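Inspection log for the structure reproduced underneath, given as structure tokens.
All protein chains but one are shown in place.
Chain nomenclature is as follows: A and B, assigned in order of appearance, with residue numbering initiated at 1 for each chain independently.
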Amino acid sequence: MKRKSLISLALAFFLTVSTILTGCGDNSAKPQGGDTTPASNNASAVGSETTPDGDTASQVSHDTEMTFEMYDKAANFQGIQTGWYGKVLKDKFNIVLNIIAPQVAGDSASLYQTRSAAGNLGDIIIIDNGEMQDCIEAGLIMDIGDIIGNYENLSKFKEQIDLLNNTMKGVEEGSTYAIPCNMNTNGPTAFFGTEVGSAPRVPWDYYEELGCPEMKNLDDLLKMLADMQAAHPTNADGEKAYAISMWKDWDGTSMENVNQLTKWYGQQVNASLLIGNDNSIMPLTDKEGAYYKMLKFFYQANQMGLVDPDSATQDWNTVCDSKMKKKRVYLFWYNWQNGFWNTPENGNNRENYMFTPVEDLNIFHTADSYYGDGRVWGIGSQVDEEKKLRIMEFLDWLCSPEGITYQHNSLEGIIYTVNADGTYSLTEDGFNRFTSDISIPEELGGGLWSDGNNQVNQWIVGSAERNPITGEFYETGLWKSTLEVNQTTTTTEWSAKFGAPNEVEYLKGTGQLGMVANVNIPLESDTTDIALIRSQCGDLVKDASWRMVFASNDSEFEQMWDDMCTKLEGFGWNDLLAFDTQRYQAVIDAREAAK
Amino acid sequence: MKLFQDKKKWNSFKMFLFVSPFIALVMVFAYYPLYGWVYAFFDYKPPKPFSINDFVGLKWFISLVENPIKVNQLIQVLKNTFAMSGITLATSWLPMIFAVFMNELRFVPFRKFIQTVTTLPNFISWVLVYSVAYSLFNSTGMANTLLQNLGIIKEPILFLQSSQNVWLTMWLWLTWKNLGWSAIMYIAAISGIDDEMYQAARVDGASRMQTIWYITIPSLLPTYFVLLMLSIANFLSNGMEQYYVFQNAFNKETIQVLDLYVYNTAMGSGSYSVSVAISMLKSVVSLILLFFANGMSKLIRGESFL
Partner (left out) sequence: MSKVKIQKHKMHQSFGDRMLAVVCYIIYALCAVVCIYPFYYIFINTISANDLSARGVILFWPKGIHLQNYVSALRTDGLFQATKISILRTLIGTAGTVGASAFLGFMFTQENMWHRKLWYRLVVATMYFNAGIIPWYLTMRNLGLTNNFWGYILPAIVSPFYIILTKTFVESIPKELQEAAQIDGAGIMKIFLRIMLPVIKPIMATIAIFSAVNQWNAFQDTLLLVTETKLYPLQFILYQYLNQASSLSSLARNTSSTASLAAAVATTQTPTSVRMTVTIIVVVPIMLVYPIFQKYFVKGIMVGAVKG
């Protein structure tokens, strides 16, 4: 008995240990070499093993169902693409998309680090330019340079694709690794929108009540807002309203709310720099710069009691749901914030938020992203030949009119209908597709429209592209039919007052629209040193900015700014500036060239 | 004699064999990955493959203290950490007392109800706790409205932005969340106390307080001490989430504990090597504290707990 139990015991011990040890393959990462990537990845090889004599674009069988794992930085959803879009993909290509979303993680860095360290980020990868550069150098991305020419739709964007790949480090002539996102064929300085990204917007009825005061500068704007808040201290339900309400959770390395407003004076915050639409560069900490100016704007607003005291402690959800959607905030700046209150109904009641001109504005706005918006698609280098061809087929379809229509316009008949002249109109469901629950019939995939919508959340071709079939843009907001529906009392009155059909035309007319050409330059990703400096400096700038908004008097405001600058130097701010300036110089040069 | 010794040795080894599969698991999951600490001495940035060329030695460790401004920041962070951990340690007897007096509630359904209900806060994630805190304490929230209606204050108090009493409020939230849950351990320990001792006490005419003082608490002390020692070793770790959700520009200075500092600095920027370096430092300090606590235990109670 005793011997038996002994033997069984020893056996158990050795079995456990051996099972565990045999699990460790040759890929056990040891510190003494670059073995953290699997054998199939050669860290030094820039190209990969595609055979040039492969099939042409059309010959790929759809017999086996294939799942593509998509590492997608833009996705808001992790899991299998289901619903109507999933059905479209399954019917056409017999593929299933399994989306891996680092955003969902909340700790996206961990997911990126672990997967890339293991050498398999995904079959299809959507990441930022800078990260793509790192991945290419690490051998994680497949070279499709030899076969991309076989694909008709992708080749329409050859210029942009080649430009981007040639500016990336470690890419040889003839190799293609990355495909930019959100491209179009309109040209680098074209812009066809009806709204700019960031501009002052207030409720039309309240503005009109005050007699549409002309505003020459920010002081006038503040006065107007003060009058507006005094006239309407609460909303219709009796809840306290403020001219300005902010939130803290979107702050990156500086106060995001301020960042958006620097665009009113011709500068955009990029990391530690202010880049102007006149191609100037200055540090964020320059007192002549727009960051200081707009920070002061908020400070003065607070002195006048126009700022929501909860701004520093509330998050986006709270501001959005309990304040913006309830007309408790009077100043909007993002163009899509309008969507929270503007409806045709409110518009006809003259309540919509509209752009209000201020004479000394110099709006910074980038053209539609001809070259791409800074994110790219790539194919993982560990993918086998058959999968690669099917992915390429899929990517090409994404650039075809049919594919683009599915991505931006969804299902015919349900979301849009075809008019007699060939253009499209949104159906009622189409108008409400983001705000209400629309059921999709079973045979088209079932479920709700929003669940079945393309969860990839990124496109190779943006909606600013023209649809060859209809002659209009893919963007539903720019269709003639949509624009007609959106004409309301508000817009009519606004146009009458300001003499332009929309704010873009107005700004062009007054010469205030400082357009900036679109360029897509891959920026070097931070070295570890710089990354450390950046996060420490960023925290400092953020905290100091918030405290300055709520400073009690001018001298305290100045004092805090000066303190901040001193401390920043202690953290290595100058090194950061040098690094960023050198990085962004390429962007400035490209913009100059595109003029 | 020899046979007996052999048998004893044999038995002792046999006992080891019984636990060996589990030791093997520990080796594989906890010790084997420690090779990764090597990354702290290199400049390793995935996806760039690891290479000997990136050796940087003690660079990351030094960078934390390389100039007076950074040192000041680190000192402040450590002050916050020590304060939070110190307060928590000083009040670590609360779950025990909570369990003890809960046990004294004679009405059993009420007692079970309290026991269940006080564990509820443990299930609410810190993010949601902040949502609740926000809706109660913002400038138009319940607390301010009440105070204003009672005429105690005129202008709302911005509780969440306050840099006063940050440590106290954080400790209160922490206690609220953990008290009922931690008490479970003591409840279990109390139910393991031999009832005969209670009967003997009753026979001797002891009052309730005396029973508690002479029987219940001494029986719980071993558990309490062990947990206390473990907390001492955990001195540098306060957890990150709680402080992360409550932090803002105004209380940042006093709320940033070490774990949050590490998160804000290293994690946020994706510098893997730096986060490994800091983690290594913390581990070493924790282990030193652990053995120090063990030494104290030997001195005070005459026995080690390890």
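Criterion: a residue touches a chain if its C-beta (ideal position, glycine included) is under 8 Å from a C-beta of that chain, and two chains touch if they have at least 3 such contacts.
Predicted model, so just to flag it, every value in this text is computed and none were measured.
Listed by label, the shown chains that the missing chain touches in the whole complex are A, B. Touch with the chain that is not drawn comes from one residue among A:166, A:234, A:280 or A:317, which is A:317. Residues 8-9, 11-16, 18-19, 22-23, 25-26, 28-37, 39, 46, 101-102, 104-106, 110, 112-125, 127-129, 131-132, 135, 138, 140-142, 176, 179-180, 184-185, 187-196, 202-203, 205, 207-209, 219, 222-223, 226, 230, 233-234, 272, 275-276, 279-280, 283, 286-287, 290, 305-306 are the ones on subunit B that touch the missing chain.
Mapped onto subunit A, the footprint of the missing chain covers residues 5, 20, 23-25, 27-29, 36, 69, 74-80, 82, 98, 100-101, 103-107, 110-111, 113-114, 117-118, 182, 193, 195, 197, 239, 249-250, 252, 256, 259-260, 263, 268, 315-318, 320-322, 325-326, 334-337, 339-340, 365-369, 373-374, 434-435, 447, 450-451, 457, 462-464, 475-477, 518.
One rule holds in what follows: only the chains that are shown with their structure count from here on.
Per-chain CA centroids place subunit A at a distance of 39 Å from subunit B. Here subunit B touches subunit A in the complex through residues 14, 17-18, 20-21, 24-25, 28, 35, 38, 43, 45-52, 60, 63, 67-70, 73, 134, 138-140, 156, 158, 160-161, 248-250, 252, 264-274, going by the rule given at the top. For subunit A in complex with subunit B, the residues that touch the partner chain are 6, 9-10, 12-13, 16-17, 20, 29-34, 36-37, 43, 107, 109, 112-114, 116-117, 121, 134-135, 137-140, 239-240, 248, 309-310, 312-314, 318, 526-529, 531-532, 534-536, 539, 542-547, 550, 567, 570-571.
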